[in-house]
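Have a look at this one before I ask anything.
One protein chain is absent from this view; the other protein chains keep their places.
And then chain A:
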């Protein structure tokens, strides 16, 4: 769709040739010439839906009729087709309207694959022979979309059952797919998707497939079944339902692949965290230990001057007095002066002058 849109929007005529590949062996080829600026050739190569062991090499006429009805003014089927492709279309851009309608038409052209598949499946289901009815149900129709991946459609009076035998080469893929099918069954049975077709998984083939060759029924992933009713195939839903059923295998494989990628990413991130934890076990410096730094001892010169000695003594007496008078009691000084003062005795050497009287 992007390529067609780009071609439309280009101001100058461009010579374009693109090969596009899609999951499911689908191949597109888009080509335009400078001489034919407003015309693009779109070729498609895909597996044609076939019944049983027969294989078709070109699209049946009803498919081509439906393709023409996409937009008969814009799309024309080119004969003969490009070598290697089953269908070649010529798109005339001059007839595409602009703006919103252009997007609708381009979207329809892009869903060419789903239109082809839905028409094929529709016709196949319509043309089930009456003689193939047995025990109230039609004989299972084996449809081969991908090589080596057939699936079965069992038509019943009120519903249609699609059965997918699942095979994986690796055991781990099969386990992941089984977990997915379990979730599919649980979600289908829950209220969220009550209107969706009921889905079930079983490790053994369902009873409707009895009589089919063992080669097609030998699986390691079990069988997934969808029961479609009339409301799932009426109107516009038919194309969607057909598209979903035909790409169910692709969906499962893509889910398994993306799950494995997710697991790989998680493992890588976990590895980093585990390795980081191990690096913390290396010997570390103990930052709590204080480093002791030595000091240069400075000898202080002691001064033996008289003033220094007297000063020292005075400081000492002051300290003693301070120690003695630590506890301060109000009024104690007066009491001390009056009662605790020691009498002063006159010295032997000094005399007291007596009065003359």
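Following the convention adopted for this analysis, contacts are C-beta pairs under 8 Å (C-beta built on N, C-alpha and C of every residue); 3 or more make two chains touch, one makes a residue touch a chain; residues count from 1.
By definition in this document, contacts and distances are computed from a predicted model.
**Q** Could you tell me which of "Actin-related protein 2/3 complex subunit 4", "Mitochondrial import inner membrane translocase subunit", "Radical S-adenosyl methionine domain-containing protein" or "BHLH domain-containing protein" is the UniProt name of the chain missing from the displayed complex?
**A** The chain we cannot see is, by its UniProt record, "Actin-related protein 2/3 complex subunit 4".
**Q** Using the definition of touch stated at the top, determine which of A:14, A:34 or A:179 touches the missing chain.
**A** A:179
**Q** Where the complex has a chain not shown, which of A:61, A:98, A:171 or A:215 is the residue touching it?
**A** That would be A:171, which touches the missing chain.
**Q** So which bits of chain A touch the chain we can't see?
**A** Considering the whole complex, chain A reaches the absent chain at 171-172, 175-176, 178-180, 182-184, 186-188, 192-193, 195-197, 199, 232, 237, 240-241, 244, 251, 255, 259, 262-264, 266-267, 270-271, 274-275, 277-278, 280-284.
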